[in-house]
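Note that one protein chain is taken out, while the other chains of the complex remain in position.
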Amino acid sequence: MTDRISRKVFLRRAAASGSILTVPGLLAACGGGGGGGGAGGGASTVAQRLPKTITFSNWPLYIDVGKNKNHPSLQQFEKAHPGTHVNYIEDINDNDSFFGKIEGPLSQGQSTGRDLVVMTDSSGLPQRMVQLGWLEKWDKSAMPHAFKNLIPSQQHPAWDPNRDYSLPWQSGMTGIGYDPHKVGYDIDSVDKLLTDPRLHGKITLLTELSDTMGLVMLSNGDDPSHVTDKTWTAAYNKIKAAVSSGQIRQFTGNDYAPLLASGDVWACFAWSGDMVQLQADHPGLKWNPPKTGAMIWTDNMLIPKKGNVYGASVLADWFYIPRIAAEVEDYVNYICPVAGADKILLKSDPAVAKNPLIFPPASLLAQTHQFDAKALNNAKYKQQFQNLIGA
Amino acid sequence: MYYLGKMALSGGLFPIFSFGWHWSNFSNALSTYEPQFTRSFEYAGIATLLALAISYPLAYWIAFRGGRWKNLFLLLVIAPFFVTYLIRTLAWETILADNGIVVGILKDVHILGSGGRLLATSAAVIAAITYNFLPFMVLPLYVSLEQIDTRLIEASRDLYANPLVSFSRVTLPLSLPGVFAGVLLTFIPAVGDFINAQLLGTPRQYMIGNVIQAEFLSVRDYPTAAALSFVLMAAILVFVLIFARALGTDRLTAGAAA
Partner (left out) sequence: MSAASPALSLTTRLPIGVRAWRFARHHLLNLYALLALGYLFLPIGVVIAFSFNNPKGRFNYTWQGFTFKNWENPFGVPTLGGALRISIEIALLSSLCATVLGTLIALALVRYRFRGSAITNLLIFIPMATPETVMGASLLTLFSAHAGIFPLGFNTILIAHIMFNISYVVVTVRARLVGFDRHLEEAAMDLGANELVTFWRVTLPLIMPGILAAFLLAFALSIDDFVITYFNAGTVTTFPLFVWGAARVATPPQINVVGTAIFLIAVSLMLVNITVQSRREKRA
C-alpha cells in the first residue's frame, strides 16, 4: 500500500466513523448532510459523506429542463441523495474567458468555488489544466456507471488516456453545413468549399483553431491528431489562399447559424448540434461529414483543484445512468457519450434516438478525429492562426 | 470625498502592468499590428463624425422643440440599449441581410454592385459602431444645448439677421462643451471596441481591440496584450490632450460664460 492510498483510506474511515457515530437528524442539523454511498461494512466499502452542497458550473441551456424550469435529472439526484443540494450554475459562456476567470484562484492554490465544471477539449484548456496540476482525479470507486457506460470511441483521448481527470458531458461533430438549393449539389469536400467559384464569398469557416485547421488538414490527407510544422503550414497556406481570394466571407463562432438560415451563407464549417436546431425550422439545410473526415470535440466534466472529489465523482457518475442520460439528451440534442441512452429514448422520443447527429452510428464516429492537444497549446500556432483569421 | 472617488478610479487600473513587459514588446507590437491600430482610429474617427452629424440636429431638436416631452425623448434615445447587444446585432443582421430590403434598394440605385453586400464589410462595422455609440453623443450635446438661454439666440438673430451666422457665432460656440464631451465619449471607447468588428466584420475589419482580446484570452500572451493596451491608452490620451488644446478648454469655459 502506498502512502497516498493509505492516507485516502484513513480519511475515508475518519469520515465514515463520523457518520456512524452521529444520529442522521442531528447531523443534518449540524449542516453535515446525509450519508453517501450507503452504510459501510468492511474497510473495502467504507461509507463516505457527500457534501451538503455540490457546485456544478455548466453552459446555459445545456441540461434537461422540466415544467417548472427545474432540472429533473438534478432533482432526482437530490432525491436519491437526501441532504445534498446541487448548486447548478450556468456561468460558462466561453472556454477562454472562463479559464481567464478561474486561472487567478487556481494559480494561487485557492478554490474556485466550484466542484464540477464543463470545458471543451478542443480549446486545449483541459489538457493544459492537467499539466498544470489544476485538476483533481476522479474517485473511480464511487463511479459504478461512468466507466461501464462510456461509449468506446470516447474512452482513451490522447490527452487523458485513462479518463482519470475528465468525462464527456456532450460532444459535437464539425463538418460542412450547407443549403443544397443554393449550392446546387451535395457538398462533402473541403477542397470544393475552398475553391469552387460558385461559392465565392458565400462560405464561412470557424474561429476555433482545432475545427478549422483540423478539417483542412484532413483534406490534405494529414492527421490532425499529430500536427507537425509541415502539416500545419500546408493547411495554413491553403486557408490563407482562400482568404486572399475572397472565397471565405468570414470566420465565425456559432454566428454562422443565422447567416446560413437567412441564405447569406451557402456552405460553411458547422457544428452538428447547431444543425439539429437549424433543421427544425429549415428542414432543407443539410450537414455532411467531409469525405476526408470530420472533427469531433467534447465538452468534459472536470474537477478543478480543491473541488470536492467525492461529491463531484458521484454527481458525474449520476449522468452516466442511461435513464438519466436519456433525459438530459432528450433536451440537449448534442452527441450523447452514454451507451444505452438511445435504447431508452427509442421508446420515449424515437426521433431523437434515430437522429444520426445525436446518436451517430459507429461508422460515422469512425470518420471523426480529435485535434492534437499539444498543438492547441503551441503559442506559435495560436499566434499564426489569430493572424490568419484577424489579418 | 473627491479624493476617494479619484483613488477608486485610479487604483483599479494598474495591476495589469505588473505582468511585466520589455521595450521590445512595444516595438514588436507596434510594427506587427500597425494596420489594426490605423484601422481602429480610422473607423472610430469616421463613426464619431457620423454620430455627430446624426446627433447634433437630434439633440438640438430635443432641447429646443422637446417641450415637456424632453425627458421622454432622452429615454427613447437610451431605450434601444436595454435590449442586449447580441440581440440588437441579430436584428441588424436581419435588416442588412444579403437578400434583405436595404441591400435590395442599394442595389436598385446602383450604390451596391450586383454581387455586393453590406454584412461583413467595413461599412457594416462603421455603421454598427456609429449606432452603438449614438447615445454617448446625443446626451452630452443635449446637456449643453439645453442650458443655452434662448434669449441669447433671439438677441443674436436681431444682431446678425442671418440665422446661419447667429447659429455659428452663438449656438455652436455655446454648445462646444457638449461637442467636446460627446466626441470624447464616442471616440475613446470606439477605438478600443472589438465586438462590432467581430460580429459584423471579417478579419479584414478587425481592430486593435480584437487583437488585444485574442492576445489576452486565446493566445494568452499577456505581455503583448499589456503592451498593446498601453500603447492604445497612451495614443488615446495624446489624442485627448491635442483635442482639448485644439478646442481650447480654457477658451471653452470663457466662451460659455460670455
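By letter and in written order, the chains are A and B; residue numbering begins at 1 in each of them.
Basically, a contact is a pair of C-beta atoms (placed from the backbone, for glycine too) under 8 Å apart; a residue touches a chain by one contact, two chains touch by 3 or more.
These figures come from a predicted structure and were not determined experimentally.
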| item | value |
| --- | --- |
| Residue among B:A29, B:V170 or B:I236 that touches the chain left out of view | B:I236 |
| Hidden-chain contact residue, picked from the options B:A29, B:V77, B:L200 or B:V219 | B:V77 |
| Chain not shown: contacting residue from B:Q36, B:S55, B:T121 or B:S156 | B:S55 |
| Chain not shown, touching residues in chain B | 1-2, 5-6, 8-16, 18, 54-55, 57-58, 60-62, 65, 68-88, 90-92, 94-95, 131, 134-136, 139-140, 142-144, 146-148, 161-164, 174, 177-178, 180-182, 184-185, 188-189, 191-192, 194-195, 208-209, 212-213, 216-217, 225-226, 229, 232-233, 236-237, 240-241, 252-253, 256-257 |
| Positions on chain A where the hidden chain makes contact | 55, 57, 59-62, 65, 69-71, 89-94, 97, 100-101, 104-105, 108, 110, 113-114, 253-255, 257-258, 261-262, 273-274, 276-282, 332 |
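Assume only the chains that are shown with their structure count from here on.
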| item | value |
| --- | --- |
| Geometric centre distance via CA averages, chain B-chain A, whole Å | 39 |
| Chain B-touching residues of chain A, taken from the complex the two chains share | 96-97, 100, 201, 243, 248-251, 255, 258-259, 262-264, 379, 382-383, 386, 388-391 |
| Residue ranges of chain B in contact with chain A within the complex | 36, 90, 93-94, 97-99, 115, 117, 119-120, 199, 201-204, 206, 210-211, 214-221 |
